[in-house]
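A single protein chain has been omitted; all remaining protein chains appear in their positions.
Presenting chain A:
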Amino acid sequence: MPRGQKSKLRAREKRRQARAETKGLEGAQATAAAEGESPSSACLPFGGEPQNLPAADIPSTPLAPQGAPSTTNTMAADSCTYPDEDSSQDEKNATSSKGTKGRSGDPLNDKVVLMVQFLLQKYQKKEPITKADMLKLVTKNYKPHFNEILRRSSEYMELAFGVDLKEVDPIRHWYALVNKLELTFDGTMNNEEGMPKTSLLMIVLSVIFMQGNCAPEEEVWKVLNMMGVYADRKHFIYGEPRKIITEDLVQLNYLEYQQVPNSDPPRYEFLWGPRAHAETSKMKVLEFLARLHDTIPSAFPSWYEEALKDEEERARARAAARARTAAAMASARSRAMARNFSHTK
């Protein structure tokens, strides 16, 4: 590095440290990135000897909130401490040795890392993501590479976490992180009985079915309690069970939750929602129940009969739909052929 640069860097670093204490570190990152090189000493708001820091360390934001208007933008200031050379690799301590392994020296990768961490935070908090937020993470020099950074970040999110970054509003550029692993029943998952919300839902649907297609809330909780799921206790997989079955799944139209008519004090009951009718069936729910009890569906004769009838009705409905579609397609084809004939004549 040419001699003049070192003292310039030191002066800049002093100014940056002063600014970083009170404000976010956007200024710091902009200049550091612009330099092209960012020695690990560059972004320490607390000063101190940086030499023993691992190259990949970003101490710039320990406990320093981002002063920028979008306050959730924690990662915005971190881009400056990924030097392109692993010059301090030898001086890292044992705990951080992983941090510098596998560094391809690819500066874009550093931005991708930041972006992924940002997305993970947003995912955990279930907060919406705007393109503007993401752009803030990417400093001036890298803005032309934003799409590439975004693409790589999405790939990581999918590959490592099974989460999809989808643009839900192409006009305002709003993105959402959708859990790929939690899908509907319709066969896009290989094991439909398993997903946390899904299996909770299946249990509730089966209780409703067993109770004659309408289940009092107490009955539902009786069954769930036997499985260690309680209304007022956080569950290690399901989280908040009461909220899931009385709100979330109702909103998604899988369940209906209504007050028992004329009940005082008010009592509530559950029914299948329209989406449950559409995406699963009484037979599928019975199969689920049977598996749970290590037996076969026909071991429950009356429910089995009901499920069979339901299957027949569905089969008839499907056949009728197919017939209608076939008829429509046939007439469309004959019209098209007739046009061709008259045309070619």
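Quick note on the criterion: a residue touches a chain if its C-beta (ideal position, glycine included) is under 8 Å from a C-beta of that chain, and two chains touch if they have at least 3 such contacts; residues count from 1.
Keep in mind that, in the parts below, contacts and distances are computed from a predicted model.
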Just to verify: the chain that's not displayed, which of "mannose-1-phosphate guanylyltransferase", "Myosin, light chain 13", "Non-structural maintenance of chromosomes element 1 homolog" or "ER membrane protein complex subunit 2" does UniProt list as its protein name? "Non-structural maintenance of chromosomes element 1 homolog"
I'm checking contacts with the chain that's been left out. Which of A:Phe161, A:Trp174 or A:Trp221 qualifies? A:Phe161
Interface residues of chain A toward the undisplayed chain are 21-22, 46, 48-49, 52-54, 56-59, 61-67, 71-75, 78, 82, 93-96, 98-99, 101-104, 106, 108-109, 112-113, 116-117, 120-121, 123-124, 152, 155-156, 159-163, 179-181, 190-191, 194-196, 199-200, 227-228, 233, 236-237, 239, 292
